[in-house]
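Everything on this sheet refers to the single structure shown next.
All protein chains but one are shown in place.
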Amino acid sequence: MARILSYRQALSEAFRQEMERDPTIIMMGEDIAGGKGSPGDQDAWGGDMGMTKGLIGRFGERRVIDTPISESAFIGAAVGAATCGLRPVVELMFVDFIGVCFDQIFNQAAKFRYMFGGKARTPVVIRTQMGAGYRAAAQHSQCLYPLFTHIPGLKCVVPATPYDAKGLFMTAVRDDDPVIFFEHKVLYDTVKGDVPEAPYTIPFGEAAIVRDGKDVTVVALGRMVHFALEAANALAKDRIDVEVIDPRTISPLDESTILESVEKTGRLVVVDEAYPRCGMAADIASLVAEQAFDSLKAPIRKVTPPHTPVPFAPELEDAYIPSPARIAEAVRAVAKA
Amino acid sequence: MARILSYRQALSEAFRQEMERDPTIIMMGEDIAGGKGSPGDQDAWGGDMGMTKGLIGRFGERRVIDTPISESAFIGAAVGAATCGLRPVVELMFVDFIGVCFDQIFNQAAKFRYMFGGKARTPVVIRTQMGAGYRAAAQHSQCLYPLFTHIPGLKCVVPATPYDAKGLFMTAVRDDDPVIFFEHKVLYDTVKGDVPEAPYTIPFGEAAIVRDGKDVTVVALGRMVHFALEAANALAKDRIDVEVIDPRTISPLDESTILESVEKTGRLVVVDEAYPRCGMAADIASLVAEQAFDSLKAPIRKVTPPHTPVPFAPELEDAYIPSPARIAEAVRAVAKA
Amino acid sequence: MTVTSALQLNREKLIEAYRKMATIRAFEERVHELFEAGELPGFVHLYAGEEASAVGVCSHLDDEDRIVSTHRGHGHCIAKGCDVIGMMKELYGAADGVCRGKGGSMHIADMAKGMMGANAIVGGGPPLACGAALAAKTLGTGKVAVAFTGDGGSNQGTTFESLNFAAIFKLPAVFVFENNGYAETTSSSWSVACGDIVGRAPAFGMPGVQVDGFDFFAVHDAAGEAVARARAGGGPTLIEVKLARFFGHHEGDNQSYRAKDEVEVLRRDNDCLKRFRARTAEAKLLDGKDLDAVEREAAALIDRAVAAGRAAPRPTPDQVPTDVYVSY
Partner (left out) sequence: MTVTSALQLNREKLIEAYRKMATIRAFEERVHELFEAGELPGFVHLYAGEEASAVGVCSHLDDEDRIVSTHRGHGHCIAKGCDVIGMMKELYGAADGVCRGKGGSMHIADMAKGMMGANAIVGGGPPLACGAALAAKTLGTGKVAVAFTGDGGSNQGTTFESLNFAAIFKLPAVFVFENNGYAETTSSSWSVACGDIVGRAPAFGMPGVQVDGFDFFAVHDAAGEAVARARAGGGPTLIEVKLARFFGHHEGDNQSYRAKDEVEVLRRDNDCLKRFRARTAEAKLLDGKDLDAVEREAAALIDRAVAAGRAAPRPTPDQVPTDVYVSY
């Protein structure tokens, strides 16, 4: 019997189940319960999007910790605590806030193990919201996962579906390396899917072939997976058979699934909501240009936003985000070439 | 008559000449003069590598400003001052320190103009040292320019020669957008070249073809330009004629010079000292795979360090940094393919 | 350094101050309605209830003095003299909004008015204010910079650094901490280790003062002294303004973390507009009827602004890639 949950519900369930399983898991972040020190309700918000609602009631203040607006201190504290016997899951409310705390992530958490000659473990998960579509403008709509993927020592997870969100979170929290877990804010309530109740994990570095096809390979992440599927369905009517691959984790990246697909189709479109320069679209395109060149029958096409910040006005933001129509157009172009 | 200067001397001259030309230019940074509040000499260091030595004597404390170790405050101050009539040149001593101040650069300076509908100008230059080779290990040896190149609103300059260092600095300081100016610490005293005394500017977005060739295009940046030339000279003996292109600025990027070269040679090797994932090598490779695909006769090859932090031990660091030998090997492979 | 107390302000100045406060109030109450009705996109954080702070401070500033603001920026904009119609258009995302529809509520700015931007990064503003103050000092303009920050933002590292930075350079800066008791849902009585933000001033070697933010006159006088000190080369001041917001953190907040009757009591007993009326009446400075008229004018202005927002031209996709760089 299918059990249909939203991305939000799947994640909330994963948080709860993992905290039940492992008493060393703590959750930290701004207002992740809410009402700290305030006269009214505790658990007033359960996170700014309500994602952690109910956890403090179940697990108490000792394990569900509201923090002041001091991202360096509390993310650094999560990192430090991870080397001392806890498995913290810490929330950076929006990934756009990385600029005030990046050091603790990219120079500390990411590098401990290497700098200390393999003698450290830092099992911390940094959950963060990303993505455009909320009319939240330039400082609350970025993806930025390429910045983290660039850094050796970090793992980056970008779930697109409820099933993946739950399974990848469970893997993240059991993993012994620092993991950045990117939740697309638009997906919380817009995608639903079958999610088993029993805990399960999805290995990192295993892409999902979300649609089989033989003509063109489309690689997409996060919200773009759904747009790619929309485009693929539209193209099916034109007899263009699109294979859609969702890498799910981008560090590590499942290179072979992508390469094998391109070896089959000979054509690649990479779709990404992140900025185009030094981004994931470029990363994947270059992988294929280096390792599956001989299979390529057409130029690789990238579908990304332009090299601009995210605009506020709905008309502008909608034009900014790669659309199913733009994806379809790119696929058509390479299918013909 | 050739006037041979080191990279260090060329830059120092550029600093002085520009500050003489424009009284709104100020310099800020930690110990850029040195001795602030201390009992001994002022201008004790002139910057941790001596790059700004002598400026305080010439331009005074009002324009040459030592700062506390508060990168967010002083880089943010430079950014803010840039919107209020100054043209600050601010030093982030090592680019590795970006994690404590990135917000002021990537969310503030980079986005003002866009967020404010074109109604702001932020003429700030952020000078920073990068690169491996000093046995300075994981937190003092990174390149990281891909992080900045990713961000719309920033310009990124990576000079490889004394001539370019001077000319590009002069352009940077006269530019009305925020510019990140990357100085490779190993180059300061190891490369020398002809540098005109009179001020001159080099336009952003114009690559230099530093060696003409017809068989293989090698794109390289910073210190890697010199390694690429070494490799090219070695390969000449084997009759492989390498064209070496130095983009000089990576945002904006001179796409057409790269594309035209590949259209001629049909073969591309991209060399980069920065980390490989979502890096400049991937960026350039993907550009070519998209826009010059039909000219390509062989897979694109990237020559970068592995996906690891920079190690300390000399043997490890030397093996980590792309070498002329590894470049030559990659060129041979694509020349044959 | 002689500082005029607000109670000695002339009638015109008092009316002007009240006009600003009433305009902010009317703006925010209307935005609240429009947002509830689904007419405005995005995130909005309303300043209603805190008007005396922005207006009390900004009444000492001219267009060349700079301010930096927060996510809760509408009040600072209006107090600093930004065009209210252009602001409302911006909230609609109109092509001719003050930021051409690219910024929205969280990035509303008007450099020409010395308003360096709302800021969606908590703690984003203070370093920028240091820069404005540094420019003023370096160029010898005699201008000052004011950083508005919340209680939550007072715990951000960027803010701490800025306090120290401004102090050691004796910058012409004023740090105004608007302590409205909450950062989102989190109490400032918990998040600020030393209790009151003003308790941090000595750590940064600067004078500090705590004022009643419901009282325009208290804010005005404290700010006047701080601004005068800054202009005279006396360095920065920390002002903690104790106040409260009438609405939720952002629109949509159910505010269950607040005490049951908190907002009701607040609106009844601690409305800065009512206080202003009471104090000016008591001191026989202004007549309530004059202030009624000002309120009507403010309401009419907001009506016009909303009409303009509704009628304004919409941006078009070709505008997405413009305004990124001066040149590229």
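Labels A, B and C are assigned to the chains in the order they are written; within every chain, residues are numbered from 1.
Just so we're on the same page, a contact is a pair of C-beta atoms (placed from the backbone, for glycine too) under 8 Å apart; a residue touches a chain by one contact, two chains touch by 3 or more.
Note that the structure is predicted; figures quoted are calculated from it, not measured.
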Neighbouring displayed chains - absent chain, whole complex: A, B, C
Of B:Gln9, B:Thr52 or B:Gln139, the residue in touch with the unshown chain: B:Gln139
Residue among A:Ala33, A:Met51, A:Ala77 or A:Leu316 that touches the chain left out of view: A:Ala77
Per the touch definition above, residue among C:Ser53, C:Ser105 or C:Asn155 touching the missing chain: C:Asn155
On chain C, residues whose C-beta touches the chain left out of the figure: 155-161, 163-164, 167-168, 190-195, 199-200, 202-206
Residues of chain A (touch criterion as defined above) contacting the omitted chain: 24, 26, 62-63, 65, 67-68, 70, 72-86, 88, 100, 103-104, 107-108, 111-121, 152-153, 155, 175-177, 205, 252
Touch list for chain B against the chain that is not drawn: 30-31, 34-42, 44-45, 48, 66, 68-73, 96-97, 99-100, 134-140, 306-309, 311-316, 319-320
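Rule of thumb we're sticking to: only the chains that are shown with their structure count from here on.
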Distance-maximising chain from chain C - centres being C-alpha averages: B
Averaged-CA centre spacing for the pair chain C and chain B, given as whole angstrom: 40
Approximate Å spacing (C-alpha centroids) for the pair chain A, chain B: 31
Whole-Å separation of chain centres (CA-atom averages), chain A against chain C: 36
Where chain B touches two or more other chains, by residue: 72, 100, 103-104, 107, 111, 114-115, 152-153
Chain C: positions in contact with at least two other chains: 99, 101-103, 107, 119, 121, 123-124, 157-158, 324
